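Have a look at the structure that comes next, please.
Partial view: only certain chains, each at its native spot in the assembly.
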Amino acid sequence: MKLCILNPNTSAAMTAKIGAQARRVASPGTQILAVNPTMGPASIESHYDDAVAVLGVLEEIRKAEAQGCDGYVIACFGDPGLRAAREAATGPVIGIAEAAMHAASFLATGFSVVTTLTRTCVIAEHLAQAYGMNGFCRNIHGTDIPVLDLEGDNPPAYATIRAACEHALAVDRSAAIVLGCAGMSDLAARLSGELGVPVIDGVGVAVRLVESLVALNLSTSKRGDYAPPLPKPYVGLTSGFAWPARHA
Amino acid sequence: MKLCILNPNTSAAMTAKIGAQARRVASPGTQILAVNPTMGPASIESHYDDAVAVLGVLEEIRKAEAQGCDGYVIACFGDPGLRAAREAATGPVIGIAEAAMHAASFLATGFSVVTTLTRTCVIAEHLAQAYGMNGFCRNIHGTDIPVLDLEGDNPPAYATIRAACEHALAVDRSAAIVLGCAGMSDLAARLSGELGVPVIDGVGVAVRLVESLVALNLSTSKRGDYAPPLPKPYVGLTSGFAWPARHA
């Protein structure tokens, strides 16, 4: 099985980190294709960044489809372009916020999200609502660490994130932590060990979920709103995105 | 006051129709700039079309900001890019689905939406949920009329839409109709007269709502998640969308 782990921002260092995490958790025999777009923002920290990044997500899906990928992970906590990707891809698509929140609901009756910039907390709130996870998500905590500060090791960032997790557990009556950025994926195991609760990295969960769906021969329903886009003219800068020519 | 009425698809005929409707309802002294992107899909009938169209929406907002527009209407019933546009624009931004649903809640305790393709009903459902209007929106009815069939006069389409409205009123216990496509904006008055209930065109309502906000000196809060995007590198096809360079 070949899975495309798609980092929607253009940071190669982040992609490498995400790819490493994906390979660490993938089943034997699963091939991980970790990619990022060649277009779009270096990091996604606003509705605007998110909206523009979607184009790159769709472009990478087109390329991965051509390479025969069986399933997709969108590895940014805002799950940019998730629904559009489900229309465009043949195989199943999971976002890491989606994966992490659902998994948390299997492990605890309440969880807290610890994320990067406070201004992105609302995005996570909206996703929790859209996924039906708002009854489980007790609160969302911003740390105001910029996404790209998580590209490599960053001991002060680790300390801040850990403190935010401890605070969340103390005040939210929650029993698990969801990490709100793909760039935190390498911290989950250590935090979990130190805090004594499940600390959930969406990249790992999403890889396993997509593997599972592919193994079960389950993919996005093509009846209704996730059917392939209809053929029609696309013009200008995005003319290459016209359907179905671009997948012909 | 100068308002930008932004048709997110690239159909000039549709833009002309929308612009005409906007001018018909605008206050004296309001200048209407009706535009559509030079990039993107000819019509928006899927999550995918919607996602790609957002780029053009943001591009038109950039251009309109440069021309000193005071407020914005996103004139497609999926309200593509609404939140990103709120970050990017100085003036207020309203989507036509948002406008129409809120207005309907002022006129009736329950309304029905009549829209184009059945596959887009889910998009309207998600918007009603996101706007808090799901308690008022009793049902959403697809007519399976393609968006571009509404570019000009189309008597059979009118008959189909009217029949769908009558059916909705009969089965939904609703008291108003929201038309689910900017391309239906010229039909509202006639339908309302024939059906004896408010039939709401979001273009008209949105124009007046944005005018109102501008007149009241109210605009998008720049505290929190609608603050301007953060400066950062953007590369490739969308490099022109980097913030703040593109607005410098």
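We just call them A and B in the order they show up, numbering each chain from 1.
Note that a residue touches a chain if its C-beta (ideal position, glycine included) is under 8 Å from a C-beta of that chain, and two chains touch if they have at least 3 such contacts.
Treat the numbers as computed from the prediction; the structure is a model and nothing was measured.
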item: Homo-oligomer size of the whole complex, from 2 visible chains; value: 6
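Quick note on the criterion: only the chains that are shown with their structure count from here on.
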item: Inter-centroid spacing, subunit B versus subunit A (mean Cα positions, whole Å); value: 29
item: Of subunit B, residues touching subunit A in the complex; value: 10, 37-43, 45-52, 54-56, 58-59, 81, 83-84, 86-88, 118-123, 126, 129-130, 224-227, 229-230, 232-239, 241-243
